[in-house]
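Okay, structure first, notes after.
Every protein chain but one is kept in place in this view of the complex.
Up next, chain A:
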């Protein structure tokens, strides 16, 4: 498929609730997220700008993935609220919300022996009515998603036999076929080698630049986050440590306070974005674990 055809199939038609302005801005107000009695996210006020790539970073167990679950309504808040363009997401019908934002979970469950195309077709679920047959619009969205992620040559193959990088692209294709303005990705690079990490991140950048998707992703690598994201959200213990453009936010002081690591922050020689270089820690001077 050529890029022109891609642009044609991805042309956005105004959808059901077209009256509200579409800025694709997620925001939280006093958001409390808990598992049982355990408070994970504590009174978070946050604005994730629309039409941008936002990276959420922070140490393990700081609440990054939980926040993503809260933002996608998979976890009901114990207090506070999440809004999409000012509308509380818990007041939106489930399928209408699923037409606005898609999610790639950290460890998605691949049904046994499902082919790439069959998997991606499931992304059309929120667009289908109970008894409506498979439409040409559905097929066009699936074809565009497969082409965009470079998985069209794999469409007949079982997903559980693909390599990690291919499988991740197939799952991203599912989220693309969902045809949402917002795309949320939970650690999309975690189980991939360096080349496939970069493939996925380049794809994300392309989705933003060419297909106009707003992206929110949880990342571990601060350098990658700084290089690929327009907006950085740094969490610590379920609270906001910093937020803003990577160049404004990411410095040695922040890394020390959030990750407890001494480092230098230098401009990335390739991109000019901040790059975190941990200081050398000789054997005797490591802090006790």
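Note that in this section a residue touches a chain if its C-beta (ideal position, glycine included) is under 8 Å from a C-beta of that chain, and two chains touch if they have at least 3 such contacts; residues count from 1.
By our rule, contacts and distances are computed from a predicted model.
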Task = Pick, from "Cytochrome c oxidase subunit 2", "Xanthine dehydrogenase family protein subunit M", "Small basic family protein" or "Iron ABC transporter permease", the protein name that UniProt gives for the chain of this complex that is not shown.
result = "Iron ABC transporter permease"
Remark   = Touch with the missing chain holds, among A:102, A:223 or A:274, for A:102
Ask   = Of A:161, A:257 or A:271, which residue touches the hidden chain?
value = A:161
Query = For the full complex, which residue in A:113, A:137 or A:266 touches the chain that was left out?
reply = A:113
Query = Contacts of chain A with the missing chain: which residues?
reply = 69, 72-74, 94-99, 101-103, 105, 108-109, 111-115, 118, 122-123, 125-126, 128, 130-131, 153-154, 156-158, 161-163, 174, 178, 184
